[in-house]
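Written below as structure tokens is the structure these notes are about.
Only one protein chain is missing from this complex, and each of the others stays in its spot.
Chain naming follows the written order as A and B, and within any one chain the residues start at number 1.
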Amino acid sequence: MSAGPPWLLVLDLAGTFAFGLNGALTAVRAVRLDIVGVIALGMITALGGGIIRDILLDDLPPATFQDWRYLAVAAGGAFIAFLLGHRLHRLAGSITVLDAIGLSVFAVAGASKALDFGIGAAQAVILGTITGVGGGTLRDVLIRQIPSVLSTGLYAVPALVAAAITVAASSIGVYSWPAATVAASACFLIRLLGVHFSLSAPEPPGATRSDPDSPEQE
Amino acid sequence: MSAGPPWLLVLDLAGTFAFGLNGALTAVRAVRLDIVGVIALGMITALGGGIIRDILLDDLPPATFQDWRYLAVAAGGAFIAFLLGHRLHRLAGSITVLDAIGLSVFAVAGASKALDFGIGAAQAVILGTITGVGGGTLRDVLIRQIPSVLSTGLYAVPALVAAAITVAASSIGVYSWPAATVAASACFLIRLLGVHFSLSAPEPPGATRSDPDSPEQE
Partner (left out) sequence: MSAGPPWLLVLDLAGTFAFGLNGALTAVRAVRLDIVGVIALGMITALGGGIIRDILLDDLPPATFQDWRYLAVAAGGAFIAFLLGHRLHRLAGSITVLDAIGLSVFAVAGASKALDFGIGAAQAVILGTITGVGGGTLRDVLIRQIPSVLSTGLYAVPALVAAAITVAASSIGVYSWPAATVAASACFLIRLLGVHFSLSAPEPPGATRSDPDSPEQE
């Protein structure tokens, strides 16, 4: 069982819900799956990051399989997205914002849980980042896209920032929900500013959909 | 070590053999790999679902690495498929039937083992479904296809049905090999009826090979 404070569970469930909506909307938009595929992609996106985190922390079975609320929230989010997805006018925008929310809260929740399990500071930052990007990476692999964590510089970086703020706040003894809120908000803002201004490290045109079969440099 | 009854081991090995044949035939048919690739894809398909289940249940090392029969059955199935695959006239049909067998028995075996490990009912149903679809999903990701669990409504649903029957039979105290047979047979029949009549929730034409780079709705 999670040994963390109650607000950590709230963060976890909020991220699960956001990623459940996000994964299901991605399925509606990018791959046009049927209802089972939409729910499945929503649940994998919602639960993937936390399951990877719990495997790496040896907190098995993962929280997902110890607490029914994770499954209910993930399935609920995916089902709502299936019902409403076709009516959304700005589907791409909603997908981006929901992904940023999940990324932010999971990076904080992952780093927090790693600290609770006695992992070192640098490793907790990496584990928080993995938790944040994990669900979206599984989502992208399953629908055959290059994962955001590879194709977009400002996807892993904001998650790293959130996890680092979390670990820093803990090390100076001021870690609680206000610090978690600051960390998640910083990640969310950096991510959305990056998307809005197309900020990233230099990359070739179209690299977010880059094709490994394209002409290569030698 | 597995704490389950002997027929659970039989189910596990039967599913391993069917998925070993299936994965290797898929390699022969869809990607035309050489012998090492064929054996490797067969073994990954055969062992993937059970390894994922054992990781999530914290039964590590997985049964695969504690009992040599899993490796032998998986490698044997893959090798037989390599030898015979080129002679089969109805290769696609064989692949579908073997996949349905593996899906059915792994969904039952996964749900059973989850119950043995004290997982809750809803979670045991999900874990059984993951066990059933896990090996095939790894197979499809490795050969760059959209996984069946996403593209075909009647792939996850029969696995869910088999896992749910298993859990229901356990909860009313009649769980043993007859109930397991009923559960696996139900999954197998639903899956093959779905394939035969092309039953599924509404989806766009060609969605089983849908391309994320195709024109998208906004």
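Please note the rule applied: a contact is a pair of C-beta atoms (placed from the backbone, for glycine too) under 8 Å apart; a residue touches a chain by one contact, two chains touch by 3 or more.
Keep in mind that this is a model prediction, so the values were computed, not measured.
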Of the candidates A:122, A:174 or A:193, the residue in contact with the absent chain is A:122
Identify the residue among B:31, B:80, B:168 or B:189 that touches the chain left out of the display.
-> B:31
Those residues of chain B that touch the unshown chain are 27, 29-37, 40-41, 51, 55, 60-62, 64-66, 68, 71, 91-92, 141-145, 209
Per the touch rule stated above, chain A touches the missing chain via residues 55-58, 114, 117, 119-120, 122-123, 126-127, 137, 141, 144, 146-147, 149-157, 200-204, 207, 210-213, 216-218
